[in-house]
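A single protein chain has been removed from this complex, and every other one stays in its place.
In this document, chain identifiers A and B correspond to the written order of the chains, with residue numbering beginning at 1 in each.
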Amino acid sequence: MTGPAATRAGVFARSRGGTDPREAAEWSRRQVAGNNLRALRGRAYPRIRGMTREPSWVFFEILLPFLTTSAFVLVYRALQAPEAYIGFVVLGGALSAFWLNVVWMMAGQLYWEKSQGNLELYFAAPMNLMAVLLGMAVGGLVMSSTRALAVLVISSLVFGVQFNVEQWGLVLLVFLLTMSALYGLGMALASLFLLWGREAFNMTNILIEPVYFLSGLNFPVGRLGALGAMAIATIPFAVGLDAMRQLVFAGQPYITGTPSPEVEALILVAMTVVFTLGARWMIRSIERMARARGSLSIRWQ
Amino acid sequence: MSAARTGSPLPPAISVTGLRRVYDIKPKQVVALAGVDLEVAPGEFFGLLGPNGAGKTTLIKILTTLLLPTSGRASIFGFDVATDTRRIRRIMNMVAGGEQSGYGILTVREQLWMFSQFYGLAGKEGWARVDELIEAVGLAQQRLQRVSTLSTGQRQKMNMARGLLNDPWILFLDEPTLGLDVAAARGIRDLVLQWKAAVPGRTVLLTTHYMAEADELCERIAIVDHGRILAIGTPAELKHRVQRESIFRLELDHLDGGAPSLARLPGVVSAALAADADPEAQRVAVNLVLGEDAALGGVVTALAGLGSQILALRKSEPTLEDVFVELVGRGFAEEVEPAMPAPETPEREPAQPPELGE
Partner (left out) sequence: MTALTAGDPTGFDPARAEGGGPSDTVRSLRTALLLGWRVESNWTDPTLFVIYTVAKPIASLLLLVVMIDIIGGAASADARTFVVLGSALWAMLVAGIAGPAWSVLEDRERYRMLKYLYVSPSTFLVLLVGRGGARLAAGAMGTAIALVFAVIVLGLRVDLGAVRWPMLAVSLAMGIVPILAIGILLAAICLQTRQESWSYPDAFAGAMFLVSGVVFPLAVLPDPVELLGLVNPVTWWVAAVRMAIIPDGPSSIGGPGSLWTAVTGSAAPDATTALCALFVTGALVTLAATAIFRSSERRARDQGLLDRTTGS
């Protein structure tokens, strides 16, 4: 046999070895971890690749959000608000990129994967679904970070925002903790929305403006009183934004009524743990429910 | 099973006992599987043949751990499909027909690499495996083409490559040639046969409603309808249920003594001139019914003795649809009777979740 047939025969004859499928089915912890890490990398890949292949996001994800942020800046300028509030708006507008990423690119993602027929392939593969979700998060993070940085830099330059950072290390730590809490919540929401099915798409919509309001997108969340306190306790975007404001505009008298950044960092740690463990539990429970209902592959359920 | 891949005796590749699956769909429940029992040996190419709505896809979804049974048990190489999902997913793969899954923005090569990561192949190993499978399935020209631009046949080749990435011990194929043209379908069938033959011990479960496909590929077939298995056997065994005799059509240059001269021969059940013979053709067509194939030798010898020359010899066999009609009383294409309503059935206890860290 020669030519393509020989090639195919050779390829098909290449087996991964072993004489017993039961042994092949037993993976060590290292193999399991390796599989999950590779799955994370694999799933992040299309997101990152997509950025370069569909460049319209540069306009819609950077320029337009800058204009939206500008609109809120001009509201404050029209009201002759103190300049500090301009900074609050700019930082809020920049960080909102991450919240939108969680809502649009994670929370509803499993539902959209089901619509495309990918979900059952994910469940039929050996990796943990959380690795897939993390991969989506990492992939989306690249675009969100670009958007956040662009909005922050351009807005700061255009509107003359003055930053005052005293603890760079804490800023970085709070940022990372905010991301971990946000994406932990994203994973939890993804599994929840898989359960809810068709409502997922619209539920993601409900999570935008109300969360912006409760998190003080354009004003210190402490000004909301009890509502603000509730937000600090439950919404990672609220805590993270407030902590970042306190740290990058250190000494600002207008940020009041909320815990110190250090305390908020601890709140973020707790949120990360709760959301991530919650997501893990929910994914397993919901997989069982979806398998029982048969809704893993029914597109519109 | 071959010693190439197996040492000690293995449990059945697939073992199904009393499997039921009821869907809660308005306005009334649908019983997709009404108590299925089935066993597939390691290394076997097994087919599930039945019309649309028979329960084939439901069964395959249970076996591929995507669906829980309502009651009964099923296992893959001894691993319970309800509880040992992780272990099963490490040694199996699945390909369905008409799949539109994947990410349109990626190229074929990237798409397959992504899935190689899901199956735990190391980065470089993944690329190498992807490249060789792309060659093997005949997608070399399309390797850098975006998935969204592939034709149906090309996409299915890509899906097949995905199904083979992890060299599964058991491959589930759910109507893999659905919607493909003749050439593309044949290509897929050849591919599957070659893959299976390359390393003995590989097991394949195929669901299809194409009889010729089941006939060609499968070593054993289960005929399924309304959630039940009606018959299991090799294609020959199943056809033998319908037609125990062998039927041949002979075309001869002449036949002295006519059909009765053949009817008297040992092993010949009946012989008659074919009603559709063309009188202008200057040949004699005879329909022969033999008790068994072996009697044909005697007929040929007798014809030689009579001075007749055999111009054509064709065996007429029942099809698997004939088998289905025999079993069910209607053809594949005839209207399906309303699905039976779900009787009261105690559901199985929910299985315990798998161990953490599995």
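Just so it is clear, a residue touches a chain if its C-beta (ideal position, glycine included) is under 8 Å from a C-beta of that chain, and two chains touch if they have at least 3 such contacts.
Quick caveat, the model's predicted, so the values are computed rather than measured.
**Q** Could you tell me which of A:Ala13, A:Ala33 or A:Leu67 touches the chain that is not displayed?
**A** A:Leu67
**Q** Just name the one of A:Arg47, A:Arg245 or A:Arg291 that touches the chain not displayed here.
**A** Answering carefully, the residue with contact to the hidden chain is A:Arg47.
**Q** Which parts of chain A face the unshown chain closely enough to count as touching?
**A** 46-47, 49-50, 54, 56-57, 60-61, 63-65, 67-68, 70-72, 74-81, 85, 100, 104-105, 112-113, 115-116, 118, 139, 196, 198-199, 201-203, 205-206, 208-210, 212-214, 217-219, 223-224, 299-300
Here, only the chains that are shown with their structure count from here on.
**Q** Would you mind writing out the residues of chain A in touch with chain B in their complex?
**A** Touching chain B from chain A are residues 4, 7-9, 11-16, 18-22, 24-27, 29, 31-32, 34-35, 38-39, 41-43, 45-46, 49-50, 53-54, 116-118, 120-127, 132, 284, 288, 291-294, 296-297.
**Q** Sort out for me which residues of chain B touch chain A in the complex.
**A** The contact residues of chain B facing chain A are 5-8, 10-11, 21, 23-24, 42, 61, 64-68, 77-79, 84, 86-94, 99-103, 105-106, 110, 113-123, 126, 132-133, 135-138, 162, 164, 166-167, 169-170, 191, 194-195, 198-199, 350, 353, 357-358.
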